[in-house]
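Below are the structure tokens for one structure; questions will follow.
As you look at this complex, bear in mind that one protein chain is not there, while each of the others sits in place.
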């Protein structure tokens, strides 16, 4: 741990160059005034720069390490996307400034809507959701609005495969639905019989990721679509894995009624240590009226935001203003850099990388969770053998990988594959890096064979040794108080 | 060592997003064409970003560490100075674009000239020199031009104290002068008798730094000025240490005829791992005609560059265009942030920090080179005792300090103080940091008392252990050739 | 191929290793009839030079005026260091700190953020962000419903002085969970929520009361009275506040006798650019007792194997990736980078910096309002105490006036009529510390001209 910024604070120190001149506050009754200052540090500008620069160096990131976090699509984030978004014309514009003062921005947002429609095969797109989960909320809320609009109000269930991301069931609940889980078969496809048994007049819809989170393409998607549609339900597409199929298959063509896209994955906007993302939603024709606002429309050669007035059946607003515009600009720039051909290649090389790594890891003696299947843009290694025979768990491998300079893959997700590593290399990594990762995995296994306690102690070379999660949750220490020292 | 960028290269890999579209080259005769490609890496954009981001992390810098390098004034470089300079209106402007297209820039350069005149007490300033040494060249060339203009051509010598920075004698030579060295007395002041003995009709001038590079203010400066002036010589002021006296004393008032300022020191423009700097020169009235071009003038409310035509007696041009404009903008922004009061405080707090450290180090048992004197903005510790008694040299202390997270002070300069550390904390460091450094020095001394071989092996925690300079010079390896592996 | 590093030789070797002939073969599990036919109707790729120029040209015409709009998004000075550091690759291109040991930078920063934010709100704990102020309020309402087990009504009282868009978002988010949002009228004279209006709900089962400060009119509410009312009536008190104003205003944790239970709001004023509406970030803080109902990520301090302190995500059992359908919220990706910037911002400004920015904004708005009210027919609408925003009545139709001002390079304010029919002749105006005396004059001159 670095010294906390608070511990560097001294009374009455200020970063003068950042201060407005001091004026007296008039007119605010004493009863409404603050009497003690908040705990913000009193430090110089250089102290701040130094502290946070040094903290930054403690992170692994795409700009510094291979980061094959499955389901997260950690690909290169082009720097120009950032500089474009930070231009004063974009970054300095107030959300309620007149549309006439934002035609350049609105044109870009309109273009992005159109582009995403084409890429997904959907009929309409709203850019407003701030991340995947909010996109899911919008999507399921639209499913509900659709059924409600038809007075089909008995539909109370959303079907979710057991492999689904946690946001799927959580979202269904937020939309007032019950969740019905269906199992995934050993081959990685959904259990069609279970699905058939699950659907009925209570079915509002199903939420699917395809390729699914187990890293395979759901081959029976057409049949699934038919079963659900026949039962009167709608199909929701969780677009977290769109990177795998960009330019190859389109959710709209697979029969999905509504989708979200994680632009912070497929469209390479940075993850920023946890966000912001952008989770635009796309819909088929029948859900068009329900799209969340605002959306951009083009009238002649002018662009404007559509609001409640224009779209009375909309499920409404998901954020106070327009969603994560700055992220959407970055995604748009990325899309224009790629263009048609570039976009089609994304899926190809992401898939090539994943299948290559899967093949090489298998050769190195690791067990694939779905060895009979093609990997998509990601794949799963299960370390259940290593856990049992060597006492080396997925967690141990993950932590030891850090010592070798690789970020760990996603661990313990999806939940039904024991001791799993979900590995997603993305298309922007070179063969050398993949080879380096495979070699590290092999070396770690060899280490475990020698002495598995070595792995239990990992990592050794990072700013912290392995951290005690249990204690973190048991002895909650969520804010610094002068004097709260951990020992 | 990180893998070299060349070792990451693969045939025919390119960063497509950066490529102009390929067009055929027509009309250039084969005899003039290149036949084999230069050794530039073939890497992806992400590889470049990752490689150089990671390399950057291997540096100590002001933004990450205390960097008390004497004579170098490593103070905080405000980030806004950089962003201002990189604005398209400034950074995108061609040097030969019409002056009318650069009035904002020229206004700033004019203001900076005026401001530097005021701060130094000189009558005219030219901003063009690219660094201190080029400023010195300009200054001594002006001294020569002055004597020449008076047909006073027998003056062939420049006097330089032995404590002077190496650029001083090197510059004198470049201007065709001989160098006469005079000694520094034990108290740190110049040996006046030696000076008196040295001056004569052959004396073109003297180059002085005040405060000098031993970290004390030359108390006899008025007398020195008189001696040199009486002999017909001129006084050159090396402004590397201006930080110590900003707002307190002005070289012009001390009697100097010509000075340079290191804006990358006193005016906080970043050192950039070795440059660029800016070394504007200022002159007294009699040297005005000789200032190097270009300079900015104001005519009515318009600004323009002065050229050869305007200034026929100028010593001429030192760079193809205008000097380091981008650096000058940063210095100007810094000056405006500080303003009058801020500037006067620079010297005060730089001096306070130096004297405090000197006092604390002395208390910790270290020997000051000039214990009877006030420290200016820097001071010297001599480790000759430690070297002799503990076999712990200045170099050993320097390297071990790195392990404690502090950049080393300047070592072995000035040359005449044995085993010296020239320590310059600058005004932007807090007391805590200074205390931390003093504690580290004490700890290192204790380590040396225990076992001095520990120090010889330092550093231990950096990307490299101690590097073999001798081998570097003996077995020159200055460029990578496929296969040249060091072992 | 942009951003794809593969050479032909790499591809050949990789296909060999996999044992297929072509990349195409890797897609053989996708039913043929589903494959994209032909090519996508998407423009050709452009190089960075061309895209940058296109976007430079597009940005050049945008947002060229002086901004006097507030209404939930505030233009404050942002030190250059803030985004220089936040966009360093190590912050910018990292993921959520799941591998704690490889994310100590982000984690420590977030712990510092939680500390600052909790303290600013005068409450015990903070999460590590939500999407924006409106989504934070929605989550606060859901949280209150979860936390208040005894209340069965799921009725939440919502003053109409809360930002209209926030109310719209809350409606959109909670409507499917059987939660009833009851809107409270405001006092047309004072521009505040009157406690007397709450009388009718006394003795009823009210789950929560939302309390904005300052409210959407820029007016200060009687937060002590409202908070005490909530306590007296067994309702959870939810504050929705502008964090910049908390440098001067009593923090929600100290409102009334016992403080509010939950305080949330929009983080944008703390170092986040206006950006046409986002990305911003929502913050949410609460009393320790409610920590397990807090949605989103939370960072805790713990120790490593060597006993040295370090940081990790904690209380993950509340979150969707562990708890799935029983999670406190579906939020996963949050607004991490914004919080990164905001933490740097708060560190640079310190309490004094926030105070000064807020005080200057109050003063500038006051001066501007006085100037504008000196123009014939322009007048203040509400008698309440304003912070840095004020509602003014205009003698001419608002839309036309704002348009005419925009043509003069002044974005003059928010058109209140779009959300409050009774205020259809009103705008709300805000002048932060970024405005100089000359700017204020420019506005009043322009308005004079437009109204003449």
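So that you can tell them apart, the chains are marked A, B and C in the order they are listed, and the count of residues begins at 1 in each.
Rule of thumb we're sticking to: a contact is a pair of C-beta atoms (placed from the backbone, for glycine too) under 8 Å apart; a residue touches a chain by one contact, two chains touch by 3 or more.
Every value quoted in this text rests on a predicted model; they were computed, and no experiment measured them.
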Which shown chains does the chain we cannot see touch?
A, B, C
Which of B:173, B:197 or B:446 sits in contact with the chain that's absent?
B:173
Given B:257, B:360, B:378 or B:447, the one touching the chain that is not displayed
B:360
If the missing chain were put back, which residues of subunit A would it touch?
10-13, 16-21, 43-47, 49, 53, 78-80, 82-83
Note that subunit C touches the chain not displayed via residues 47-49, 52, 77, 79-80, 84, 87-88, 433-434
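Keep this in mind: only the chains that are shown with their structure count from here on.
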What pair of chains has the most C-beta pairs in contact?
A-C
From the C-alpha centre of subunit B to that of subunit C, how far is it in Å?
46
Gap in Å, rounded to a whole number, between the CA centres of subunit C and subunit A
20
Got the subunit B residues that touch at least 2 other chains?
10, 13, 17, 44-47, 49, 53, 78-80
So which bits of subunit C are touching at least two other chains?
1-6, 10, 45, 47-48, 79, 81, 89-90
